[in-house]
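Please read the structure below before turning to the comments.
All protein chains but one are shown in place.
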Amino acid sequence: MTTDPRAMRWEFLEKMLLIRRFEEAVGRFGADKDFPGHYHLYIGQEATGVGAMAALGEKDRIASTHRNHGHVLARGADPMAALAEILGRDAGLNRGRGGTIHLCDPDLGFLQTSGVVGSVVGLATGGGYACKMLGDGTLTAAFFGDGALEEGIAFECLNIAALWKLPVIFICENNSADAWGMAKGGYPTLVHASNDLRSIPGSMGIEAIRVEGIDPFAVYDAVSTAAARCRAGEGPLFIETMTRRWAGSAPLWPELATGITDIGMATGRTAIGDGPHRDWYETNDPVLRLARELAAEGAEALARVEQIDRQVRDIIETAAQRALASPFPAVETAADYVFAN
Amino acid sequence: MTTDPRAMRWEFLEKMLLIRRFEEAVGRFGADKDFPGHYHLYIGQEATGVGAMAALGEKDRIASTHRNHGHVLARGADPMAALAEILGRDAGLNRGRGGTIHLCDPDLGFLQTSGVVGSVVGLATGGGYACKMLGDGTLTAAFFGDGALEEGIAFECLNIAALWKLPVIFICENNSADAWGMAKGGYPTLVHASNDLRSIPGSMGIEAIRVEGIDPFAVYDAVSTAAARCRAGEGPLFIETMTRRWAGSAPLWPELATGITDIGMATGRTAIGDGPHRDWYETNDPVLRLARELAAEGAEALARVEQIDRQVRDIIETAAQRALASPFPAVETAADYVFAN
Amino acid sequence: MSRRQTYAAAFVDALLDSMDEDRTVSLIGSAPLGLGPERHLTNQLRDRHPNRVMDPPTAEGGVASVGAGAAMAGVRPFVDLLTGSFVYLAWTQIVNEAANGFYMSGGKLPVPVTYHCLEGVRGAGAPQHSQSPHAMLWNAPGIEIVMPAMASDVYGLIRTAIQSPNPTMVFSHAKILGVESAVSDERAPLPFGKADIKRKGRDVTIVALSIGVHHALEAAELLAQQGIDAEVVDPRTLVPFDEEAVLASVEKTGRLVVVDEMPLRCSSASEIAATVAEKGFQHLKAPVQRVTRPDVPVPFSPPLEQALTPDAEQIVCAVRRITAEA
Partner (left out) sequence: MSRRQTYAAAFVDALLDSMDEDRTVSLIGSAPLGLGPERHLTNQLRDRHPNRVMDPPTAEGGVASVGAGAAMAGVRPFVDLLTGSFVYLAWTQIVNEAANGFYMSGGKLPVPVTYHCLEGVRGAGAPQHSQSPHAMLWNAPGIEIVMPAMASDVYGLIRTAIQSPNPTMVFSHAKILGVESAVSDERAPLPFGKADIKRKGRDVTIVALSIGVHHALEAAELLAQQGIDAEVVDPRTLVPFDEEAVLASVEKTGRLVVVDEMPLRCSSASEIAATVAEKGFQHLKAPVQRVTRPDVPVPFSPPLEQALTPDAEQIVCAVRRITAEA
């Protein structure tokens, strides 16, 4: 990953688009019943995952949740293996044992991806404990939703991380911004009495900052600063990244409510009509937002945006086809991997 | 219970002395191995229990912890039944099934007394849920130690109480004041990163105040105000009552480190010598403190202090003898009370 | 009179009638039927009793303890803990608090809370959304355990659970919510501790729980075609447990297969098998057989999941193993 800010913008765009196209593929698979069960898409939060991962080092550890696809991809996992996992195939990242909720790539530093709300905060604190003990200057980044702060385990482990000054960056992806200031008396989430989630780590002396979760540079900067402080032994930090909830995540089962992303809405080739999602296209979609900013730089840049999109679509299309065509694990292996030896 | 402030002082003294003499009896029983197992004494916190209970109504609910003796007595439970419970006798408050950690008197509004640190916060929140649902203007008071705020369950239930505006008074008896500002970087407890425990309920919008836990009037006032607000439907409040840890609670097993309380140290008949507990006798012992204040009013008051002490000692002495002489539950009943029918 | 109804509909009827009858009954957790097609049925509850249907935070331990504490203070909450696996987040609240309350107070403090979850291999639940806590809970004295298999059972059992002065946990298998069965028009609370003989037979006793009852009945039909007459016994509640009914059936048939969709070790199948090996040994003509999941987490991948989950065919095989030698 480059650290040249101008080059970085293009890398961010590419990764964010990759995640977007991946999630659109998952959405199609889901609608087509190519895999069973509930699932969660990262659409609308791509800037957070991509910005944050760019600030982490190769040997850092990461822990994620049910909404993990974007984290795994942003960290560099193979899209084909990720899709195959979601489809329950043998070529999947986790040999089909985990599925969508549990994608993880330990080779890239991932700890367990837990679907139990709140658990990730504890596991990541353990990751920080290991990093500190190994003394190799690494840290652990935890990605979790605002809902995790309703579970007591999050509270317990923020305390432990603070007491032991563990190198952990707690990244709370607050995707409840639509509920902000609404009927619930200004609560950021439906079911938290806190008016400002930063007050929770704050009550334990953990510095907590809030950034725009649709701006990958804001996230990158915040995580970079936090990482430097973690590595300097200053202990944990908490970053709340604010995004609006993507319309497709509002119903019980995900829907591609805003359609397949039309990059023309960023390049100007497609007009954004009136409609329920106008605000999304114009302001909140982090992918269109970055693409638009880049495309505005001139014809060459615009062409490059379109080219990246085509490339990414190709990658995902190929990955999707290969994943769909790949075999399920052999039934005789169902009881493998209960124990390591 | 009177509400005349002058009369109240005498009632407070009597209750606080009753608790003190009771705990001294328990301490003797413990040292004599009259009952097995670990136990916890309320010495040094009498003013909190007595002041708080005086502010509660007859139909209010109460929930307590391993350090419950003072709460049960302050609420009016029979000392003989309480002692018998601690001795595991059939005449015990809980027929010997609970023992010292689980004393409770449901007839006086007590919910379960849990020995699992943190649980009481949840059970009391449930009590508040019932009070609100029954709509009879009652509330639930929870008594718990500072350690309870290390457990996630406390955090979860503070949130629930705040969200649902439940009539609960959370009374946190912080007996870690000796650790205040000490080596642990100013943490109030040994193992909490919070520099001020009020910030925890505060982070969920629960108003939290701190009072001197050795001053029964300060506690009474705070709980009275909180109770009025709870009953008015304003939701939960949090009161932190600060006490210094009694020297006898510092070792692993309780010891009557400061001796059998000598009321002469309040009346002036006994000189307080130099020694490790001088501060305790002069400043921190809430019983001596109140007795001293009352005795200072003149000879009549002084005599009354001494008379109350004699009465209370008689009551406890008689209760202790009766409890010790009372039979154990019949072995055939060991499996009774698993289920109600 | 009788008609057909889904498990989910009977479940909601029981809650409606309980809430109508007793104003201290409330529902904490508004989606006890999960995210599936039956979910909308619970809307009736909120429509009829808007103030008695609560949406708690995602905090299972807190929610369970609120339920226990509220019950101690005199109301009767029905607390939904969502998926079986999440019950483990509330384990101390159920096992250390609710279950011990009455005993530890010397019989002075009843704890009339009802807990509920959707347990079992639900299809693509993967390891963390497929667990079945009922056998672990059976090792915790002081809590009643209810395992309804059908619409005809769930109504009466839930009514009894809510009326019970004791903490009770009701386990609904996630896959039976939409299953229809005959229910009578006059429904009433069903007594706990009374097994239901779901099918009479004389060659082998199949004791089955929850979804296992459905598999066992299917197996019994297949076995009948092979000339084997199986009796299917549904204990319906594990606590209290109708030992007499199970032993009486084994006395008649001499053979026992126990079906429980959960890992083998320390399963309810093991408990029932052990009970019969201890108290009904003289009746046994063949080894007891347990049909359970193997001791493996539940994989996401559909063919793997299916391979590890008990079904009618596995029950048939188990029965054949011990009848072949007869």
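Every chain is named by a letter (A, B and C) in the order it is written, and numbering of its residues begins at 1.
Keep this in mind: contacts are C-beta pairs under 8 Å (C-beta built on N, C-alpha and C of every residue); 3 or more make two chains touch, one makes a residue touch a chain.
Note that the coordinates shown come from a computational prediction; the quantities given were computed from them, not determined experimentally.
**Student:** Of the chains that are displayed, which are in contact with the missing one across the whole complex?
**Tutor:** A, B, C
**Student:** Just to verify: which one of B:G27, B:G98 or B:P286 makes contact with the chain not shown?
**Tutor:** The one listed residue touching the chain not shown is B:G98.
**Student:** Which candidate, B:A271, B:A299 or B:V331, sits in contact with the chain we can't see?
**Tutor:** B:V331
**Student:** Hey, which chain C residues sit against the chain that's not shown?
**Tutor:** Counting only chain C, the missing chain is touched by 85-86, 88-89, 91-92, 95-96, 99-100, 103-104, 126-128, 131, 135-136, 138-142, 238-239, 241, 262-263, 265-271, 273-279, 281-282, 284, 286-290, 294-297, 299.
**Student:** For chain B, which residues lie in contact with the unshown chain of the complex?
**Tutor:** Residue positions of chain B that touch the missing chain: 35-38, 88-89, 92, 96-102, 114-118, 147, 150-152, 190-192, 252-253, 328-329, 331, 333-335, 338.
**Student:** Give me the chain A residues in contact with the hidden chain, please.
**Tutor:** Touching the chain left out of view, chain A contributes residues 61, 63, 92-98, 102, 104-107, 110-112, 114, 116, 119, 122-127, 129-131, 133-134, 140, 152-153, 156-157, 159-160, 163-164, 336-341.
By definition in this document, only the chains that are shown with their structure count from here on.
**Student:** Counting only C-beta pairs in contact, which chains form the busiest pair?
**Tutor:** Greatest number of C-beta pairs in contact occurs for B-C.
**Student:** Return the distance between the CA-based centres of chain A and chain C, expressed in whole Å.
**Tutor:** Taking the mean C-alpha position of each chain, the two centres sit 38 Å apart.
**Student:** Taking each chain's centre as its mean C-alpha position, how far apart are chain A and chain B in Å?
**Tutor:** 48
**Student:** For chain C, jot down the residues that touch at least 2 other chains.
**Tutor:** Only 56-57, 59, 61-62 qualify.
**Student:** For chain A, jot down the residues that touch at least 2 other chains.
**Tutor:** Where chain A meets two or more other chains at a single residue, that happens at 150-152, 191-192.
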